[in-house]
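Note that one protein chain is taken out, while the other chains of the complex remain in position.
In this document, chain identifiers A, B and C correspond to the written order of the chains, with residue numbering beginning at 1 in each.
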Amino acid sequence: MEIEIATIGGYEEVGRQMTAVRAGDDIVVFDMGLNLSQVLVHDNLQTEEMHSLDLIDMGAIPDDRVMSDLEGDVKAIVPTHGHLDHIGAISKLAHRYDAPIVATPFTLELVEEEVHDEGKFVVDNDLVEMEAGETMSIGERCELEFVNVTHSIIDAINPVLHTPEGAVVYGLDKRMDHSPVIGDPIDMKRFREIGREGEGVLCYIEDCTNANKKGRTPSESVARKHLRDVMYSVEDYDGGIVATTFSSHIARVTSLVEFAKDIGREPILLGRSMEKYSGTAERIGAATFPDDLGMYGHRKSVDRAFNRIMEEGKENFLPVVTGHQGEPRAMLTRMGRGETPYDLEDGDKVLFSARVIPEPTNEGQRYQSERLLRMQGARIYDDIHVSGHLRQEGHYEMLDALQPQHVIPAHQDMGGFSGYVDLASGQGYELGRDLHVTANGNVIQLV
Amino acid sequence: MEIEIATIGGYEEVGRQMTAVRAGDDIVVFDMGLNLSQVLVHDNLQTEEMHSLDLIDMGAIPDDRVMSDLEGDVKAIVPTHGHLDHIGAISKLAHRYDAPIVATPFTLELVEEEVHDEGKFVVDNDLVEMEAGETMSIGERCELEFVNVTHSIIDAINPVLHTPEGAVVYGLDKRMDHSPVIGDPIDMKRFREIGREGEGVLCYIEDCTNANKKGRTPSESVARKHLRDVMYSVEDYDGGIVATTFSSHIARVTSLVEFAKDIGREPILLGRSMEKYSGTAERIGAATFPDDLGMYGHRKSVDRAFNRIMEEGKENFLPVVTGHQGEPRAMLTRMGRGETPYDLEDGDKVLFSARVIPEPTNEGQRYQSERLLRMQGARIYDDIHVSGHLRQEGHYEMLDALQPQHVIPAHQDMGGFSGYVDLASGQGYELGRDLHVTANGNVIQLV
Amino acid sequence: MEIEIATIGGYEEVGRQMTAVRAGDDIVVFDMGLNLSQVLVHDNLQTEEMHSLDLIDMGAIPDDRVMSDLEGDVKAIVPTHGHLDHIGAISKLAHRYDAPIVATPFTLELVEEEVHDEGKFVVDNDLVEMEAGETMSIGERCELEFVNVTHSIIDAINPVLHTPEGAVVYGLDKRMDHSPVIGDPIDMKRFREIGREGEGVLCYIEDCTNANKKGRTPSESVARKHLRDVMYSVEDYDGGIVATTFSSHIARVTSLVEFAKDIGREPILLGRSMEKYSGTAERIGAATFPDDLGMYGHRKSVDRAFNRIMEEGKENFLPVVTGHQGEPRAMLTRMGRGETPYDLEDGDKVLFSARVIPEPTNEGQRYQSERLLRMQGARIYDDIHVSGHLRQEGHYEMLDALQPQHVIPAHQDMGGFSGYVDLASGQGYELGRDLHVTANGNVIQLV
Partner (left out) sequence: MEIEIATIGGYEEVGRQMTAVRAGDDIVVFDMGLNLSQVLVHDNLQTEEMHSLDLIDMGAIPDDRVMSDLEGDVKAIVPTHGHLDHIGAISKLAHRYDAPIVATPFTLELVEEEVHDEGKFVVDNDLVEMEAGETMSIGERCELEFVNVTHSIIDAINPVLHTPEGAVVYGLDKRMDHSPVIGDPIDMKRFREIGREGEGVLCYIEDCTNANKKGRTPSESVARKHLRDVMYSVEDYDGGIVATTFSSHIARVTSLVEFAKDIGREPILLGRSMEKYSGTAERIGAATFPDDLGMYGHRKSVDRAFNRIMEEGKENFLPVVTGHQGEPRAMLTRMGRGETPYDLEDGDKVLFSARVIPEPTNEGQRYQSERLLRMQGARIYDDIHVSGHLRQEGHYEMLDALQPQHVIPAHQDMGGFSGYVDLASGQGYELGRDLHVTANGNVIQLV
């Protein structure tokens, strides 16, 4: 059976991921993501109203025209988790394919919301829920399996397409976490089995975000311990404490909510995306929050919450807000500008349970945001975080577990791949033979 | 009563700390440290055989000639903890003063070893043990108190000299740790009392090592959690695992020993200073190690241990060795060079539970060491560590607790002080008035 | 005679410089500058319409309330050169003082334009022109002298106040250039004389912008050589070439204009501040441009120029435009966004004859600007520049020339001063004695 991999998007950047695997006549598409940065570089674009081709031209979504080179039918579109760089182009591209979208429950909910907000296209592909550990048939001879992985969002999986020629493992995005705060540990046992059963692994596509970093990415439980240490250290402070983190990082939000209670404060989630992700997680039972946890996204309800906080005393609350990257219109930046009813005062604490995404635009915005907060007297605690992506020793362990015939680094640009190429070369892979450094829009023939 | 502070050493560098406080006719000296870097820049110096004046000339030990400007008698020499930059000059300088050396038990043991190894001077000052929480009289009107603090070595204290004009708090070195792995948390309650009782705090001398860093230094319990995460992640590895850390960091060594047992390996401490610090800690009961824990310092016994490891199987052991900074003659570097009986093989793990001290010499040596280890096939896990020094929010909290009339930044150079000056200025202190940025060899008249 | 120095602004930052020297009853004020960054952190402020106190509160202009502590009369306000951080607060503060503004011709023109644009205050202080090398009496016993220096703007001087107690030399801003492209070399001979005549130098206030940098700042003639090398290297290119630099940097603009001619292109200056500074320089005869050099500031005339360029062929022109820091509304950024009639095409060259001011906001904006330009196909040549500020060896030479009794580092924050403090300490100065690290709003009594 012929096996081909089309590396459609996210092979020259982090963002707008899309990969297709053809096994005989059957094709599975992994991820359809958005590169938000390519949108934001322009002023005032409303992507909801934009056409796919314009977004392709600006490098914001994958250029899926290479799909016409693959001879077969798309049988499933499989987003691996709910981050925008993996699902953000579904509303622009999925309607072109007559195939269901197959994902874990939380991811599927987020896909549904994306599709619902879309203003240009009608996306009515079937939505099929599949949990980690489950499988489904793809055509007559292949099988799709979801292996549980751990990432900075819940319900992340690595899809595996079992073919007669061996398994194709799509390894985006994950860290190797044996003690995550929510959900099960990464299923290394299953990866090791896949590496050894049947024909073994034909191809492994790897998340190289952190491939230039030494060591291993710590567990979320380490970030949680760090966060706990910070929050307990300000337990006696009797003024305002505000926290921010990735809205989609349900485990982190859960820790913030829990530790807020521990130190005698009522947590409140504020900001549109805070409400969206945590609300969704709670609704589908993927996260358990206190019954009385307030989540507010609309401007008016946020202001009402802030007013209540100011009336009842800032010392009784922990607002968890958007704005960890200093985004100009996010809640925390607005607090820094004094545009909300919440008055920051000398000595108030602002906790960034996030790291600045290392790109000059973010760094500039975050710097401005911190300046504004400090001008109000805020004390800043930053980098209370661990990454959601494997570092080198995680890559080493994955290669050891899967023993793939071919590897394809993804989710980076050429400079970002270099650490992975070094690592794989050290393990006996050879560029151009079984180590495929590729680009967007290519097709790699494996069998 | 006249109060003067002589800032003798460590006010233009990290290293060779020494400060004297004169209260009326009585003088207390805090720390007498060594700047090892000033020794190592020269080839092959044996400090044990060197004269004080030569070491002063090369900037290795404090220039204590300014002491003659202080009119009074030294009543006590008080090293705050056992690091060389705080006790390393005692063997060269203490004999000039007719005063006891007063320290906590572990620190005192280390002082005794320093004095014992000295080849040039006979240092027979009395050694007086005093625990955190205890006090002793200094002259007729003053009192010396030890407040428990947390640092990267056990038994660290901040000495406080209570004078009729207020307390002088000597704040070197510490981090604010509410859940240290060994010993009691930092005694913030006592600091707050000192800030409010009697005349309050006349002067606070602060450890500015990390004063340019945002946020707060995490607790040792966070480093422990991180270390645990790394070690459990390699639990199934059936080859060699080697760890290195600061020999004097008893809490970290304890964690390494404990987690080694957890993952089914026998820990062994190897290297001269490993044996020295851990042996001392165990002997005086400051740390509890398993009865059968091997500690070997002499070359022959180290080689014997390595041979046993190779015979019984590397997969059964965790050697904890010296060499975390890539020091050319330390154990780990020698392992990298293949100069020990321990054979590193492809896939063997080397854990650096330490951070490179950010100075080009260290960075160069550490880089070389890692290169050698990688050439043997080693996989490297680094930065499993937290600092022992306060960051900005710790400084903020200390100012809030003590509310000192005067502050003196120490333990850095001018660039290193800048973050502290910014912080203190923001809290209302003013350069030249009550915020004293000074240099080695000055005397500051407070009253 | 009592001599006091009030360090009013620019002693905790680069920006909003202001220093007053009182000699007996006579006061001279050096610089009244604006910290533009403190304005831009807020959205949409129009400083022209703002009140001084609001600008003081936001840290944008010097807080001159400390002037009331000085017992004497202001006899002159002396801006050293025409950069906004030295003249930008004159329109907000000068009217409070009954004293003339004394400056070199180019600086005075720029002051006049500032005053003219001011919308809130009427500033009608006398404007007195004085050239480098000239002097004027201040009160009965003092004399003000202008010593020629070299900086990134023409007509820069260092004012010296000769008092019976020695000279006070105000050393902001300069580099030591023996072969500037426009104007005379720095007058080191005069500095050396001042250091040796009469009572010598009582006090030297130094520009520490680059005090943490090793070596010496190259001459503008080195930047010119570099620029020439770049421009000649693209001589054969037959498409668009665009250059940007600091609008106020007349020497650089002159070189750009000259080399444009050399490679067969017509230079055109575009953008409001390009027109302003070069137009002013030409009008007063401080710079000589080709008779037919176009300078356009208003949107309409700029667009007309661009249209002409597009009609006659981009290959015949070198537009020199604003936007070297990636300012969002500057000409080059607008070109990147495709908002001007000038079409950038694949292979077109963009020359940044400037360095990014190292602050995250600038770095973020510049990065965005370059991204936009590259998206149009532009090739980028950056860092064709040398700084206008002394590095360490320049500071060393100034100390050697002036041999001042007291030195006061300025034009930086505490971290920025550190290199200077190290240098001065190495030359025998002592913090708190004759080396005065101070802050905004202090008064230093020298005699």
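Basically, a residue touches a chain if its C-beta (ideal position, glycine included) is under 8 Å from a C-beta of that chain, and two chains touch if they have at least 3 such contacts.
Values in this document were obtained by computation on a predicted structure and should not be read as measured data.
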Given C:H226, C:R304 or C:R355, the one touching the chain that is not displayed: C:H226
Residue in contact with the excluded chain [from C:S179, C:T288 or C:N316]: C:S179
Residue in contact with the excluded chain [from B:E143, B:E327, B:D343 or B:E363]: B:E363
Residue touching the undisplayed chain, where the options are C:D54, C:E193 or C:D383: C:D383
Chain B, residues in touch with the chain not shown (by the definition above): 41-43, 337, 359-368, 371-372, 375
Positions on chain C where the hidden chain makes contact: 176, 178-179, 214-216, 218-219, 221-222, 225-226, 229-230, 232-233, 347, 379-384, 393, 396, 400
Contact set of chain A toward the excluded chain (per top definition): 12, 212, 413-419, 421-422, 425, 430-432, 436-439, 442
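We take it that only the chains that are shown with their structure count from here on.
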Copies chain C and chain B - interface residue numbers shared by over half, same or different: same
Gap in Å, rounded to a whole number, between the CA centres of chain C and chain A: 46
Distance from chain B to chain A - Cα centre to Cα centre, in angstrom: 41
Chain centre separation in whole Å, for chain C relative to chain B (CA means): 46
Contacts with two or more other chains, residues of chain A listed in rising order: none
